[in-house]
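The complex appears here without one of its protein chains, the remainder shown in place.
Per-chain residue numbering starts at 1, and chain names A and B are given in the order in which the chains are listed.
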Amino acid sequence: MEIAPSALTLAAELLGTAVFAASGASSAVGKRLDLFGVVVIGTLCALGGGAVRDILIDARPLVLTDWRYPLVAVVASLVVFRFHPALSRMRPTMLVLDAAGLALFTVVGTMKGLDHGFAVYAACIVGVLSGIGGGILRDVLVQEIPAVLREDFYAMAAAVGSVIVAVGARWESAIGHWTLMLIAIATIFVVRLVAIRYRWEAPKPKF
Amino acid sequence: MEIAPSALTLAAELLGTAVFAASGASSAVGKRLDLFGVVVIGTLCALGGGAVRDILIDARPLVLTDWRYPLVAVVASLVVFRFHPALSRMRPTMLVLDAAGLALFTVVGTMKGLDHGFAVYAACIVGVLSGIGGGILRDVLVQEIPAVLREDFYAMAAAVGSVIVAVGARWESAIGHWTLMLIAIATIFVVRLVAIRYRWEAPKPKF
Partner (left out) sequence: MEIAPSALTLAAELLGTAVFAASGASSAVGKRLDLFGVVVIGTLCALGGGAVRDILIDARPLVLTDWRYPLVAVVASLVVFRFHPALSRMRPTMLVLDAAGLALFTVVGTMKGLDHGFAVYAACIVGVLSGIGGGILRDVLVQEIPAVLREDFYAMAAAVGSVIVAVGARWESAIGHWTLMLIAIATIFVVRLVAIRYRWEAPKPKF
């Protein structure tokens, strides 16, 4: 069963794509890359997670089958290139949007994993990689240790929501498809924002 | 329809492979890597773009189905390892050959995308990634920000040629397969060389 993306899902996914592109483009602007570099990094950041997901589950990469995804990614990158000083004053807004993108991509990725017949744990791996993959690509390309490895409760927030979707799917007919997705999306979003707000820290190794 | 590679296409592709291997091996020599490191980087640089292309379009990676590609890549890397001082005096020659490799790989990759039934815009993404993928791998492995993100009009030259092929393919029967490919290859090659010669620069973000 392929999830037929309703107008709502589609709008949410495209928003997530735009936000991730903006986050990648902002990194590239910070590294003083030129126009092309900004667009390439923004696009890879927005579409990389989904491409890794689709390659793992052996589906045609969505970026190659629906032109709206790359278009939104390129446009968002161009907007950041042009208006970045204004955007950098919106950093709190960006963090909120990034948390929304993480939540959406992780939940949709987990669902896709289940739809392709993978076990619960495997769908979770696919979902988390969908959510965090783009940011890893971005940081590897601009030569930084990936933020997901340094920022507390980024991958962990994704993992929690992914488990909710994958386990909850067994009772999907009782819970309802949209209720389940909304619960999982809200959980990731809230965990991530609370972790930022209260500076939750994961334990460090003892030396 | 699979493109039956004529002797001409094959020779051109193998030349492109050799040139990309030489460019990767030169980077590795510059980082003082040993014999094995030079060969591994040279080979990945030459074959990585094509592997990414084939994984995206879900074809068997060419490097695993035709032994001539890895052979040429390894031999070219060994030649650079042995003769690199002489080669470094040939830097202008290398830039010209690299532009030729970029042109060939991009155009062949775009054609493959079309042959596998992808839309015009998707075939362009596949083509550009074929052209620039190897160089990105090379730079990530030797710990540099990928040249394609810093060098002006590298990815852009590829994109222009890719669009020519993908759009022109609609009138392929009128234009002729080889004429179309030659026009696109020549365009990428010339744009890239003119950009180097006249130091074209893409706009930088304003701060």
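In this text, a residue touches a chain if its C-beta (ideal position, glycine included) is under 8 Å from a C-beta of that chain, and two chains touch if they have at least 3 such contacts.
Since we're looking at a predicted model, the values are computed, not measured.
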Quiz item: Among the options A:65, A:143 or A:179, which residue touches the chain absent from this view?
Solution: A:143
Quiz prompt | Option from B:75, B:142, B:167 or B:186 whose C-beta touches the chain left out | solution = B:142
Practice problem: Provide the residue numbers of chain A that touch the chain removed from this figure. | Solution: 55-58, 113, 118-119, 121-122, 125-126, 136, 140, 143-146, 148-150, 152-156, 201-207
Quiz item: At which residues does chain B meet the chain that is not included here?
Solution: 28-29, 31-38, 40-41, 51, 55, 58, 60-61, 63-65, 67, 70, 81, 84-85, 140-143
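In the analysis below, only the chains that are shown with their structure count from here on.
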Quiz prompt | Chain centre separation in whole Å, for chain B relative to chain A (CA means) | solution = 30
